[in-house]
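Have a look at this one before I ask anything.
Every protein chain of the complex appears in place save one, which is left out.
On to subunit A.
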Amino acid sequence: MKPRLRIPAPHRRGFLSAAAGLLGVSALGGCDRFAVTPTGRQTLRLGEDANLFVQRLLLTPASLAKEFPDSEISPWFKPNGTVDPQDRDYKSLAGQNFGNWKLRVDGLVETPQDLSLADLRALPARTQTTRHDCVEGWSAIGKWTGVPLAEVLKRAGLKPEARYIVFHCADTMEYSMSGESENANPGMTARAEGDENQASDSKAAGAEAPDADEPTGTPIRYYESIDLTDAYHPQTILAYDLNGKALPVSNGAPLRLRVERQLGYKQAKYVMRIEVRDSLKGIGEGGGGYWEDRGYEWYAGI
């Protein structure tokens, strides 16, 4: 007969462990409830704040995104987000092959600029074959040619208060329903300034009144922003060519931003106006970009 072995079961400890386990499971279920509280939102941001802090510590103007040989260019550069803007102003510009398109550069600058595609192509150019990393996880490699943003900013001349470069784009992402009633909500101030920007867009585009059958409300067009650190980086360019040909509409014609050390949603397409500002307040909800105002991080270095 086998000797029997008896170990007293520590029931209390067992109960405690089981309770701890249950607590753990319900804590995971509580993650989503925590995430929507103000404290939760603040806490969750800490990780991304640390990302920005550490990357700014490590990155110098000489830290370049990898440039690839032409042989690695993706056969198809996946267009994402807006691929065919339906905005009337944009469609009419595209119909004339952007011959009437002009890039407006204003805000905190000494000399506001209106630059045609021909003007931009006459400026010094940079070509770079880089990898585009979408926040969703995929990558595509393309060869971009364009004018360094620094060249354009140099011509406009920044005022000393300048801190951010904001890109206003032609493509409508959605319609805000507060268009008519001016005092409808606390976001009014932001909206009113948004309307101003949009009015300038329309002026730059030489637009007319919107069609009656267009959706009601104020169009929210894509917008993005970077700070001066990225604006003056040598690989930050306003690209007009992709893979040696004029940028196609699906990839952001006639001009898109390339800020190579950040994710895809920073690479604003259909750029109409560059506004130099001292803060991001008053642009959309203040997050600094369309996706930023919908929960994504302003600094998209990871």
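Here are a few things to note about the model shown:
In this text, a residue touches a chain if its C-beta (ideal position, glycine included) is under 8 Å from a C-beta of that chain, and two chains touch if they have at least 3 such contacts; residues count from 1.
As a working rule, contacts and distances are computed from a predicted model.
Missing chain, UniProt protein name, picked from "Cytochrome b561 bacterial/Ni-hydrogenase domain-containing protein", "Molybdenum transport system permease", "Xanthine dehydrogenase family protein subunit M" or "Regulator of SigK": "Cytochrome b561 bacterial/Ni-hydrogenase domain-containing protein". Remark: the omitted chain is touched by one listed residue; of A:E48, A:E151 or A:D241 this is A:E48.
Of A:V109, A:L263 or A:I283, it is A:L263 that touches the chain left out of the display. Considering the complete assembly, subunit A touches the hidden chain via residues 1, 3-7, 9-10, 13-14, 17, 24, 28, 31-32, 35, 43-48, 50-51, 55, 58-59, 63-66, 68, 72, 74, 76, 78, 131, 133-141, 260-263, 291, 294-297, 301-302.
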